[in-house]
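Removed: one protein chain of the complex. Kept in place: all other protein chains.
Up next is subunit A:
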Amino acid sequence: MSFFRKLHSFLVPFSLLSWLGLLACTLLYAHPSLAPSIGTPPGWLLLVLQAVFTACIFIQERGTEERLRGLDFVGLIRRLVLGPGLLATVCVGLHLVQQLVQTKLPETGSVLFTCIYTINVGLFVVLLARTNYAWRSLVLFRSSARLRRLWLWFEVLLGITLLFRLFTWTPPFGLSTALLGALAAFGAYISGQQKWVAYLNRRQKIEVILLQLAIILAMAVFVAYFLQTKSDPQLIAPATQHAFLLLNAFFAGFYAVIGLLVTFFNLPTAGVFEQKREEILSLQRLTQLIQRGQNTEEVYRMFFDSAIQTVEADAAWLDVEEAGESHPGQYYTLQPEQAKTMRNLLIDYNLNHIEYLNNDLFNSSGFRALNLPFGSLIVMPLRSSKRQYGNLYMLKEIPQGFDRESLSILQTFASQAVLSIENLQLIQASLHTQRVQDELKIASAVQDSLIPKNLPIDNWFEISSHALAATEVGGDFYDFLHLPGRRLAVLIGDVSGKGVTAAFHVAQMKGIFHALMQENPLARNEREKFPVPSKFMAQANTALARCLEKAAFITASLYIIDYEHGGFVFARAGHCHTLYYHSIKEEVSYFRTAGLGLGIIRHDGYEKHIKNQFYDYNPGDVMVIYTDGIVEARNGAQDEYGEERLQQMLERTYYLDAEQIKEQILADLNEFSKGQPIHDDQTLLVIKFKASQPEGSL
């Protein structure tokens, strides 16, 4: 490999030297008197020098880097024309100068003629090498391996012809012609490889035709020149490498002619290719729009413009059906009124939501009556599996204006547009979801801060609590408040509904609780300083009446435990019954009292529906309060946990600590509803009254 590279760097000086040698030999041949001591050089030397020169130029051309850059076929041929084109001009110019000088100074004729002839031979060889290797780039453009092999053979065979004249052996006349003929046929076959033409658009094709004409012209100039000088009596130089140059010229010219013809006959189809390309580009633009995530408006406009451009419609309009949003229809060289009459007609035909192609509107009585200048119509619905987005209407003035191709490309466009629109909607939806989730997180954090973190601690009772929300934010709540005189207010409740609204009502309810449980300075006696539970509920109901939405309500129970006197009073506003263990009677039962939920009736009549219940407790009594999420928890068979099972649990665990009782109940509950999603918030409070006496300091 390195040998060839080294060789390559010597090629230019070699070719120059051999050409100079050739010039010298030719001159000596023509005028042996120029250097009498040397005499006439032998004929074979001339041929060898010619052969070396030609070989050098060809190998050098072969070794230059690939001329074809990407798909720049026109540039390749243009460079070829500018090179050889100029060479042809030089050649003709030299010839004219020679003719001119000859008439003025006839005695210099022969020497000058020989010089110019030798220069022209050199130029011709360069031109042939250039052209052939330019053609090679075109022939081998996206070619198969087989074709590459064939080209190599072609090169080798051409090279062999270069050796023809070096040997004294002259092949029989018939054989030589046959060989040359076979090679010419080979060249003709290779000339058929004109794949590249398909990649040109109309403008490029015209340019290529002109450029190829220029090349053929340049060849013709050379050939004409050589034909003329061949018979010129002044030419004393020996014949050139005839067969090689002839074959090369034949191939170069023939390829140019075939290319020209192919390009020429491809001109009418250029429009089709360009249209296909335009379709692909339009599709690409549509696809890019999806990725850029712009608005639907833009997708529709892009779709509309691309569709018009691609099917070359004379008029068009696009109807977009947006839920809740009004989209002005898009019109292209069409009045909205005209579109309306056509739309109404199509609705009459019941053709509004299907693909519809009518290429003969003039023969349809309905359309004829509209008196519009259109002969063909396509209706393309924009729809996904979920919904209909609208319809695209394309019109052409001529009948038979659309074909199946137009329909299928419009289908592709429509589905692409629908895809973009649905993508955009998905993006918007996900953004919305993200925002909602963020809000829920905040609501959840706020609600978390509403749950009492520190449970009341006293020697008179134990409290244990559990709260679990079904969603980020739940509707359950509980709270404690110490009242003066060794009293404790315990509130538990449940807001109907879930989510942020429920959390909001929980906050309201807690606000109401803390506001109403304030000491009344006007109270006449100790008992009236704080509202009794039924009064509290009535006041809370009034407060909630104004802010709770119509279908919402709140259930709550309020217990005011007076542990100095060993009793409590409570009211139940629609909340779950209180489960109670009586240590004296040694039995577990529910306090089944009446009481209406808050916010169900919103007038003064509420107070009638709520009752206070007083109870004196004994040490060892256990009170279990909870929300409906506990008793309505379900198992795999959709059975509810139920009050009865809860009661049985307390019957089994009443002697334990409050914390242990809670744990046991929850363990049983989880065992019961294993594998089932919790569908409501669960809150459980266990209060165990104790026998121990208050310490002296209290």
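Keep this in mind: contacts are C-beta pairs under 8 Å (C-beta built on N, C-alpha and C of every residue); 3 or more make two chains touch, one makes a residue touch a chain; residues count from 1.
By definition in this document, contacts and distances are computed from a predicted model.
One subunit of the complex is not drawn; among "Anti-sigma factor antagonist", "Chemotaxis protein CheA", "Proteasome subunit beta" or "Amino acid ABC transporter permease", its UniProt record names it "Anti-sigma factor antagonist". Contact with the chain that does not appear here is found for just one residue of A:His95, A:His609 or A:Lys688, A:His609. Taking the complete complex into account, A:His577 is the one of A:Lys535, A:His577, A:Arg652 or A:Lys690 that touches the chain left out.
Screening A:Gly122, A:Gly401 or A:Gly597 for touch with the missing chain picks out A:Gly597. Subunit A residues in contact with the hidden partner, per the touch definition given at the top, are 494, 496-498, 550-553, 555, 573-577, 594-597, 599-602, 609, 628, 640, 680.
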